[in-house]
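Input: a single structure, listed below in structure tokens.
Here the complex is missing one protein chain, while the rest keep their positions.
So, subunit A:
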């Protein structure tokens, strides 16, 4: 199904894989979550009106605080920025679409369904009430027992899965599909910010994925990581903030990118010190992973490490100084036009300056000791994160004419800005004045009531201001003036060179910057052959940029039209949503009664709804996954593209490498958790739970299976169907042997030695949890690998992959990775 229905058809929005459509879906969904989180914020503000009376129970207040934080950080800020990124990054780099259009649709649907899961969690006995930071052990069922709490954790997990797919997609696109002549330093600043953002996301969200999986395991399977007194609480703190600090920049950078674009467009000046701004952005991205413990200054971390973290924290403010000064100096000597987008971007700069200065306060440990857990922190991060998002609203006005082809109402836009800016400062500056109030407390010292009441009024003004924007956009969409292709005097980037709204496939001809500026060149397409690059005179030339020679053989269907529609991203996300909804109530509805052996172990199901959802979701995922794999979906790579620093790496392989890099962090986090807890428990007090022989045999089994995958690739290269079937079959066989030994081992542990996921007859229960969860995660990787291998096996039997062995190669990369991980797991759990 590659025909895309028209935009007026409802069906289009379920099947589209076009980056512009998905950008619109992201933006609208994110604005919905802005309202959702905003309503929760107003509930919080109403409760804060009077410290002596209660309109919410303590539990309901905590739920509102938690959900407000989670929704605004995860379901609003990032997706709002990525709505623009989806729409405009491919346009700014001169690409036809993102590298993997179906994966892009999958990310969106995962995002939407994860948000729906979060919404459902409110009706599952109440959503999570542990704060968005979810500190351990408040985040485990003993203290937050509702099914909805588990639902919220799983919703976050699903969101992160979607995010990871999106990250890989953007990294591959920006590194693989830039138009000819657009070097990496030539990219527009918005695209640069997104590139830095996705690099941070690749590693930061992997850490969140890992810690989310561990938390889900604690909540669904009953492991005891975060209730362990052997460092369970601090383990959460470290892993969460290792993600959490880069996350601050992850939500801020898209907004910074918008500021950098808008300051140039509306002053008519090019960015001052552009190269240094890019260097500063890269520096911040790296440094963001080295400051996380400043969120934990009051824990028991020793002074030396705290001092180091203080130095890196203050250090990270310096590149930001440079960026801020660059923004200011860009305006000087310009012709500044006070349009609505500029006002929002400029307002964002002012708010960010205030947020930055108050952040330096927090970097000084002595001050942080007192600010910890107070409204100083709340005010600071709202100025930074929401202050940044202010620029995103500027972006919405800036690009509205491009997306809709209509001009917004300038007067209403300016009124929106004024009301917004006043409301913003009323609500958040009052927090600085009443900063001694503890966070997440509503029975606060009445001394501060005046500030909180002022803030509550401000919050309603702020909330109201958005309805001006919604009205403006709705009215302008219906009856606005036609905007033309380029309504701005000094715009530079490529999206303004095409019509508003842009056509489905973006460009009239192939965009190229080879001459130093954007041109659309017509390539010579010989009858029955691939495109041949045109030279400067428009004649056909054969010195085709990056390896297009290869693409001829790689893509035997080179003359097909690109596909733009697939229902399977929607279907897989729906199925995963159902599966996770089922898992949220798993531990409440299914009880295992352990007997002497597997045969005597009983299962009691108190509520069949959740187990049924799990089964339906699983079947749905496998079914739609197979359909996805079988679908004939064609997304051609750009034939002539700038690919530094990954020249010569094929598109899917590049994506695979990015994915594996993030999986390295996931396993790294699991292994670090194991080492951290063991260190806290006293390293030498633990003996291996298991005998080493089964582990040793399994090591050999996996390493051998890595060789058979290589044999499979060789066989495919030689176009030997028999050889390919045999070696792939052997790989599958070894995989099953590995799982069988694993099952024997678990069976032996549980029934002969009394070691279950939360009980250990031979030592600390946490040791048993770590063993089962870490080797279990590896086991799940093996199972997924086997499912893919079986899919490939059947396809080979049907005669595929002999002309194109790349799927075998990419499966091999994954399989080798899973084997290498085992090499790390084996000594840690079987030898020492």
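Methods note: a contact is a pair of C-beta atoms (placed from the backbone, for glycine too) under 8 Å apart; a residue touches a chain by one contact, two chains touch by 3 or more; residues count from 1.
The rule we apply is simple: contacts and distances are computed from a predicted model.
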Between "succinate dehydrogenase", "Trk system potassium uptake protein TrkH", "Cytochrome c oxidase subunit II" or "Peptide ABC transporter permease", choose the name on the UniProt record of the chain that's been left out. "Cytochrome c oxidase subunit II"
With the full complex in mind, choose from A:86, A:193, A:326 or A:727 the residue touching the hidden chain. A:326
Residue, one of A:11, A:335 or A:719, that touches the chain absent here: A:335
Of A:11, A:270 or A:522, the residue that touches the missing chain is A:270
Taking the entire complex into account, which one of A:518, A:750 or A:821 touches the absent chain? A:518
Can you say which of A:285, A:340, A:491 or A:727 touches the chain missing from this structure? A:491
Interface with the unshown chain - residue positions in subunit A: 57-59, 61-62, 65, 129-131, 133, 135-138, 143, 181-182, 185-186, 228-234, 264, 267-276, 296, 298-300, 303, 307, 310-311, 314, 317-318, 321-322, 324-326, 328-329, 331-338, 346, 349-350, 353-354, 357-358, 360-361, 363-367, 369-370, 372-374, 436, 438-445, 486, 489-494, 496-497, 513, 516-519, 680
